[in-house]
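I have a structure I would like to understand better, so I am pasting it below and will then ask my questions one at a time.
Of the protein chains in this complex, one is absent; all others appear in place.
This part shows chain A:
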Amino acid sequence: MKDLSGKTAIVGAYESPRRDAPRVHPFALQMECILGALDDAGLTLKDVDGLCAASGDWAEGGGTMDVIELAEYIGIQPTYVNSTDVGGCSYILQAGQAAAAIATGLAEVVVISYAACPRWWPLSTPSFDPFVFPAGPGQYEIPYAPTLISTYGLFARRHMDLYGTTPEQLARVAVTFREHAAANPQARLRKPITVEDVLASPVIASPLHRLDCCVVTDGGGAVVMTSRERARDLKRRPVYLAGYGAAVARTQNSQIPDDLSTPAALSGPRAFAMAGMTPADIDVAQIYDAFTITPMLALEDLGFCGRGESGPFVAAGNLAADGGSLPTNTDGGGLSSNHPGKRGIFTLIESVRQLRGDGPGIQVADAKVALAHGLGGTFCSAATAILTV
């Protein structure tokens, strides 16, 4: 994989400023994002020969052949497509695979795009979604009516039992990212909160409170990738894909590992190895935060702290853009800024903005190496990208 390091670049990025898009079809929002990212790159739809999207889940507008539906809607005929859906980190996985496609000549200009409109979407979850489908492995779990949040609750509770993690430490994650969101005019929630506010908010699924949970937004974003050579001739400073890794693990709750390790323990080391880097090299991180426990486990699996040490790590202020050792979720993350359902694309976009020096809110000074990391489902999958300028 080392051969792939730095061979491709993100040359355009766009996050829709929308957080509410009443009765806007998600494909229309994707078109806004695709054109936005292409404009940013100085490219047009005519340049695009690759399309990556995963638009077949709830509130995403597409069905089981979503990438065809999307290509048709946009009005292009890509010769490279990827609609691999591994949940929220799909777009990071697709970026890694797009890099391989570009480096081997399968494609030249690839758009990776996402949008969803859960705030108004009128249909229920597709019946074949693994979290509602009571057949095969799911027949032994779905009848008990687990919720997505209760599965994160199982992780959080066991983390507390195994490692002494406290609700206050979890709350610090939400408080820190809200501080970052306060500076981002596009963030969904910007009013500062305290640890006490988080703990006083209603319990959704114990031990997680409402303010331990992400916002629910209508939104979308897109990035454009091309070769290192072509990137040099385009409008914006290229952001190179230096490292990439992905892994899948499980969907069923019964398969949660005893030590709560997640597939990030595979995706992270692969990404660092490809980049020839270690966690100490990361200047700024965007780490998927559907719930407060979500980035905490990632910090352990990615090696920013030891197993079980994420509670003290976040409580010590390490994630704060102002003085922390690992400024994280500088845009406010999913907890405060934007989370339509699969926010992996935003971890790429905010990484690009930080490396270019044009973050919408907080800007980390002189950031040269960024980490974008996501998970899918309930720690079912993981994908990690290391980006450089």
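Here, a residue touches a chain if its C-beta (ideal position, glycine included) is under 8 Å from a C-beta of that chain, and two chains touch if they have at least 3 such contacts; residues count from 1.
As a convention for this text, contacts and distances are computed from a predicted model.
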Name check vs UniProt for the chain missing from the figure, options "OB-fold domain-containing protein", "Protein translocase subunit SecD", "Transcription initiation protein" or "Sugar ABC transporter ATP-binding protein", returns "OB-fold domain-containing protein"
Among the options A:Arg119, A:Arg157, A:Arg237 or A:Arg307, the absent chain makes contact with A:Arg157
Sole touch to the unshown chain from A:Pro134, A:Gly164 or A:Pro185: residue A:Pro134
Full-complex touch with the removed chain, picking from A:Leu38, A:Leu189, A:Ile204 or A:Leu326, is A:Ile204
In the full complex, chain A touches the hidden chain through residues 134-137, 139-158, 161, 202-208, 252-256, 258
